[in-house]
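Note that this complex is displayed minus one protein chain, with the remaining chains in position.
In this document, chain identifiers A, B and C correspond to the written order of the chains, with residue numbering beginning at 1 in each.
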Amino acid sequence: MNGNRFGRLFQVTTYGESHGPGMGVTVSGCPAGLELTEEDVQYELDRRKPGQSMITTSRGEPDEVTIQSGIQDGYTTGTPIGMTIENKDARSGKYEPFITAPRPSHGDYTYSAKFGTRNWGGGGRSSARETVNWVAAGAVAKKILRSQDIQVKAHVNQIGDVEAGDVTWEDMLEHAEENDVRCADPDAAAEMQELIEDYQEEGDSIGGSIYFEVRGLPRGLGSPRFDSFEARLGQALMSVPASTAFEFGLGTEAREYTGSERNEDWTFYEGEREEINAEEGDPIPVGNDHGGVQGGITTGQPVFGELTLHAPTSIPKTQTTADWETGEETEEQVIGRHDPVLPPRGVPVVEAMCRLVALDFLLLGGRLNPDRLDGDVGEYDTDYHPSNPRRE
Amino acid sequence: MNGNRFGRLFQVTTYGESHGPGMGVTVSGCPAGLELTEEDVQYELDRRKPGQSMITTSRGEPDEVTIQSGIQDGYTTGTPIGMTIENKDARSGKYEPFITAPRPSHGDYTYSAKFGTRNWGGGGRSSARETVNWVAAGAVAKKILRSQDIQVKAHVNQIGDVEAGDVTWEDMLEHAEENDVRCADPDAAAEMQELIEDYQEEGDSIGGSIYFEVRGLPRGLGSPRFDSFEARLGQALMSVPASTAFEFGLGTEAREYTGSERNEDWTFYEGEREEINAEEGDPIPVGNDHGGVQGGITTGQPVFGELTLHAPTSIPKTQTTADWETGEETEEQVIGRHDPVLPPRGVPVVEAMCRLVALDFLLLGGRLNPDRLDGDVGEYDTDYHPSNPRRE
Amino acid sequence: MNGNRFGRLFQVTTYGESHGPGMGVTVSGCPAGLELTEEDVQYELDRRKPGQSMITTSRGEPDEVTIQSGIQDGYTTGTPIGMTIENKDARSGKYEPFITAPRPSHGDYTYSAKFGTRNWGGGGRSSARETVNWVAAGAVAKKILRSQDIQVKAHVNQIGDVEAGDVTWEDMLEHAEENDVRCADPDAAAEMQELIEDYQEEGDSIGGSIYFEVRGLPRGLGSPRFDSFEARLGQALMSVPASTAFEFGLGTEAREYTGSERNEDWTFYEGEREEINAEEGDPIPVGNDHGGVQGGITTGQPVFGELTLHAPTSIPKTQTTADWETGEETEEQVIGRHDPVLPPRGVPVVEAMCRLVALDFLLLGGRLNPDRLDGDVGEYDTDYHPSNPRRE
Partner (left out) sequence: MNGNRFGRLFQVTTYGESHGPGMGVTVSGCPAGLELTEEDVQYELDRRKPGQSMITTSRGEPDEVTIQSGIQDGYTTGTPIGMTIENKDARSGKYEPFITAPRPSHGDYTYSAKFGTRNWGGGGRSSARETVNWVAAGAVAKKILRSQDIQVKAHVNQIGDVEAGDVTWEDMLEHAEENDVRCADPDAAAEMQELIEDYQEEGDSIGGSIYFEVRGLPRGLGSPRFDSFEARLGQALMSVPASTAFEFGLGTEAREYTGSERNEDWTFYEGEREEINAEEGDPIPVGNDHGGVQGGITTGQPVFGELTLHAPTSIPKTQTTADWETGEETEEQVIGRHDPVLPPRGVPVVEAMCRLVALDFLLLGGRLNPDRLDGDVGEYDTDYHPSNPRRE
């Protein structure tokens, strides 16, 4: 109801404003017996945090997480995990001019219209700072999913009119974290970086999109209709600040496919396509234009899609606003410290939301194997470690 | 959890399979005092029902609704409205070949994987027949919204590679129901019709998309983040069978817009744009690239977007399947009676889901004016009446 | 929100008014693979139905259920089970005098205050007729629980000042259904019967209470605090019409126990107490003053308690009301056909609600064994068949 709760069995509840004392997230429904440390969470927070490169805001937030509950001797107990993150670099003062003069295309006016008031410092609750909570919760989900061999990876596949070329899963694992844009196609990444810097210099910003993929989901997750895998994933990703389109499988291209083109015959799995969660002899569709879901329920093939994010609305250009106190139209400039583009920091956010959805369905389907919770989660993450010295 | 419940304060619960005894929907949270008849519901069901034109399935379902509860002397009482619709033309027998040999790109296999069984007649629960319940519930929502001057209209804006031209709100009201495609651009509609018939003759089907618009929403509906207007609408529309992309406002095009292009200055409303729900002197954004929502909350401007639906997967072409009982790959032909394209019958479904979301937010925001519930809801619907003799 | 939904994973949604066209219930979350027939449901409905004895209302409702969905070849499919029950003996006319002159201690006035209107025929939605839906849903739950060796039984343990003597589980199974009062102590039952008939003759009614017990629950069901077993059971049973007290374990007597009296030492289970769900060598509390739950979570010992129901408020005595249309106080007589006492027909209702709670916790705990779903559910029910010829 109130916009701060997500999930059905794996439940996330958040609080916090951009320039308030601190952010917090409570994760309920985490299975007991998972080894979990603050470092596990911090790792993902560091991927999202501001100031990690030249193309992110310079706000100086270390985003250090403290786990307040739900852990005993390094393992989860099944009771709620409370996590808190202090805001260290809050400077709400510079937003005072906007109290009654809404910034263009922000939530200033609508929040005030809804509530009759708002936390006006840096967008308050409407700020994307809230996603720090999502990433913290997603880090818990990630560790669980990894123990079940379910992997999520995203990368930036378009900035402005620069599109990434064809990219494999291995490319995403290997290259997405090597550059500041988080694009797994190094050539496109360089071009995107240049484009972003150009807009940044002009005092402007630019849109883009993120491709995501979930591998290892067992067959049979999801429910009919209102709780179909894609409906719940759609809600999750359309929650991401600045999202304007959620595509699933073929996405908007499906308009132009005929039934006979898009339909996929059935065959028997022979073990040759390791991205598929199936056993030899299981029926599988011959392709994956269906995006890993049929009838709202997973087929065992990868679930994939794209999320479009519009350009950041906080730009230093002078713009016109309408002050509802004075009744005057005035010029204003949003000074702040802002991102010129959202997808690079959006990658860990999208991954987090994909994980919350995947884990929730896994729990709802009764398909979590608790015996594997404390197993070795493998080397999958080595590719994530930031290679860019500016980020360290 | 189980895929048959939608809504938070205005709650819909459904049951029914394609070839079972009947369909049913319970609507809870309907305000008391609304004049409501079976005709109100029937009107919308008729727009969705099969057999209404040459480009819909010929299954003979009158889809007659019976209201079982929640009405006293022609007015709602605020208690649950139970509605039942008998299945009259169920013929599950012809689906027997597919019990263990899943039809390509249907939910046959995934349902069986999830549940270990399924209603195999015509897709059972996975059939789009379920949407008859949604349209019935949406008809109740429509009547309430109309009393509050909130209007929803959709039309088919693309079939295959045929796109509708620019279409106004008035065009949608006037022309969308004049042709079997439900496209508000008559020339494009003719072209689409031809295209569909071509595919139909070939034993194939084709994808397409639906444009929707919601007008009259007050400012301040929606919540931050997980319950943002677009996140909840995204879930609602990605529930529609065959949906592969949900676009909101600029949709996927937002990738290529800069911040300065997409950002909209603020000005004061002078009453000149009647699609805006505002009073003179209210601040409004100068345009509506924001899609009627900022920060997850409505601005009073129209909410609009698009939903892509892939081609129907039931096609008479011979296809290959894998029978999990025999372990053999076999040829099969889905005989049935099926739609060659989904958007034309999808229009009332999309409108219904938009209405469920809009009304839910209206109730959550405490913005329903009960005094207007029994008012005259105006002439808005006259344009809906089918003009095509084949549909009568 | 709207009072017609119960359950978290095993979800029940209802509609219907006392004198409307029909009642209906949708059960979502029922596991697939359960053999289920209309007879299974009918059996429980017959135990609740009116007219089954001299001490129940004479309203002539056969309460015949039709299953509309969710079954394939006699087994559940995991999709929603829609059930409908026609109202055959609706006679709302005789309630017309009460439209604006509320019956004493009914919901007439409060419904009108809340909704500004109401279904006035026989209490409409506020009538205990609604519980027919609960019993239908409970019958589905019963069959599942029985396959898991979880049993629920209730009996009437007090009517007016007549208390049943000490009664064993076996007494309840054997004797509760032998008499019209549904009291497992035959002597007390006779005394209760007499008392009820006395009040009935006087045109009055009387209160009473129901004892319930749930056996076979595995250890570890329930959650901390807000979702503790007793909190959810409390909500479930306080939903029963006319309930005024929910007691759990020692109930109100716990006030006078010291810690050392009520605390139970731990010992190891040696298999000697068959009411306990434990394996040899498991720690168990030496007694069961704790009511089968500690810290909100089941111990494997029986869960038991009592529900108090006040006297039926529909009595033929002349009473005074205040007509809000005329502004006059007037005498009125509730004619209708009513029960002189509630617990006898309340027994199947209480059992149904206990089952809904128990099954929901079983599913939430991931403790349902699907392999046993279609097993032989045994002879447990033979004692339920009505032995009283007036009931047949």
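Everything that follows uses one rule, which is that a contact is a pair of C-beta atoms (placed from the backbone, for glycine too) under 8 Å apart; a residue touches a chain by one contact, two chains touch by 3 or more.
What you are looking at is a predicted structure, and each value in this text was computed from that prediction instead of being measured.
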item: Residue touching the undisplayed chain, where the options are C:Q42, C:T84 or C:Q158; value: C:Q158
item: Of C:I55, C:A311, C:A358 or C:L373, the one touching the omitted chain in the full complex; value: C:A311
item: Chain not shown: contacting residue from A:R125, A:H175 or A:R262; value: A:R125
item: Chain C residues touching the omitted chain (full complex); value: 1-6, 8, 14, 101-102, 104-111, 113-115, 123, 125-126, 130, 158-161, 199, 204-209, 219-228, 230-239, 241, 243-252, 254-268, 281-285, 290-291, 293-299, 308-315, 317, 319-322, 324, 327, 329, 364-365
item: Contacts of chain A with the absent chain, listed as residue ranges; value: 1-5, 8-9, 11, 13-17, 20-24, 26, 28-29, 32-33, 66-72, 75, 77-82, 84, 114-120, 124-125, 370
item: Those residues of chain B which, in the complete complex, touch the missing chain; value: 79, 224, 366
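The rule is short, and it goes like this: only the chains that are shown with their structure count from here on.
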item: Longest centre-to-centre distance from chain A, chain (CA-based); value: C
item: Separation of mean Cα positions, chain C and chain B [Å, integer]; value: 39
item: Residues of chain C touching at least two other chains; value: 79
